[in-house]
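Below is one structure; the comments refer to it alone.
Complex shown without one protein chain; remaining protein chains in place.
The block that comes next holds chain A.
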Amino acid sequence: MLWSVLRFQAIKRCLISFVMGTGFVCSAAAVEIQVGIINIEYPILAPISRFDRHPDDLGFAGAELGNEDNQTTGSFLGHQFAIERVSTNPDNMVADIGTLTGKGIRLLAVLGNGNDVAKAADAAGSDVLVFNASAPDNALRDEACRANLLHVAPSRAMLADAITQFLIWKKWKRWFLIEGSNPADKLLGDSYRHSARKFGAEIVEERTFEDTGGSRRADSGHVLVQRKIPVFTQDAADHDVIVAADESDVFALYLPFHAWDPRPVAGSGGLRPVNFSATSEAWGATQFQRRFEKLTDRYIRPQDYNAWLAMRVIGEAVTRTGSNDPAKLKTYILSDAFELAAFKGQKVTFRPWNGQMRQPVLLTDSKVTVSVSPQEGYLHQRSPLDTLGLDKPETSCTAFD
């Protein structure tokens, strides 16, 4: 409470100076906020669906929009926002981060896999605040958490819980879990197993779809798929739904219609849990996307949304504190005073025990928003959003204590 009063006083002073003719800046000198946005690139195969091709500006575009939003707001308060984009790879990442911090940049947003995001946070150092804008690894919110690493991207546990709540609401409790053979698929499969236990679903059948490589798309692709998937899914125990854990994008999109039993598919194919989707029209998402599309000439992707979120979290914290000091911003971001509107119908906030953003998860069939979790009736003493992902008693993260 005292905090918000102090904050209000600071803003009042700022407005007074504005009115008294000291120009567009607060009585303190203009605050400059520089954010580095780092995209770690990996050799990747073409996706199964051409709708999922990676645009060159993936993530960066969202950061640009977030920075524009911050610049507009900052212009009324004397806050000057800028971003520096860095494309790198796992080998050069540490050196590139050194270059950014060498320029005095103390705020970073990183898109990359879990191990590299952790490495990036360590390389940046404890006086730099880093935002994880892509890695879903539960470990980063658990035993491998870092005090200087906040997560705007949802964890695998949050994504899995979002689907599970919907399936339980539908009373589709008997699951046929199909998991890929790569490490990320196994981690996602573990999240679904954990989520099933948490909410009372039963995994009646489990199979692993081996990633044997080879051509994903060919002239006769669907002919092979049409023969292979039914055989693979044949003779499974009676189930209500197929849940696919295929982060590697090898088979899940082929499951709908091709599976032996006529059952809906959820997870990596069919009904997918996402942080954001171009299907979303509610809660101002239409105009948010129109601004994005005007800037980029393409639909928004979850990575863009995450990068936008990271910029807006920083922007909101700067607006309310008038500071660019990472330590002050972090304290504010993790406090009860922080709240941000993020086009998902309710304010998003942070879990102070592991630095994870609380947020709704959209469920989409890729054409429309089918539902949004948490589902009705999932209650929690703090916020229904804490029914998704690692709750306070479940995490072994101590970096934020």
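The criterion applied here is as follows: a contact is a pair of C-beta atoms (placed from the backbone, for glycine too) under 8 Å apart; a residue touches a chain by one contact, two chains touch by 3 or more; residues count from 1.
Assume contacts and distances are computed from a predicted model.
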Name check vs UniProt for the chain missing from the figure, options "PQQ-dependent catabolism-associated beta-propeller protein", "NADH-quinone oxidoreductase subunit NuoF", "Threonine/serine exporter family protein" or "Carbohydrate ABC transporter ATP-binding protein, CUT1 family", returns "PQQ-dependent catabolism-associated beta-propeller protein"
Touch assignment to the omitted chain, from A:34, A:73 or A:87, lands on A:73
Across A:340, A:357 or A:388, the one contacting the chain not displayed is A:340
Give me the chain A residues in contact with the hidden chain, please.
8, 11-12, 15-16, 18-20, 68-69, 72-73, 76-77, 284, 287-288, 290-291, 294, 312, 316, 319-320, 339-341, 345-347, 383-384
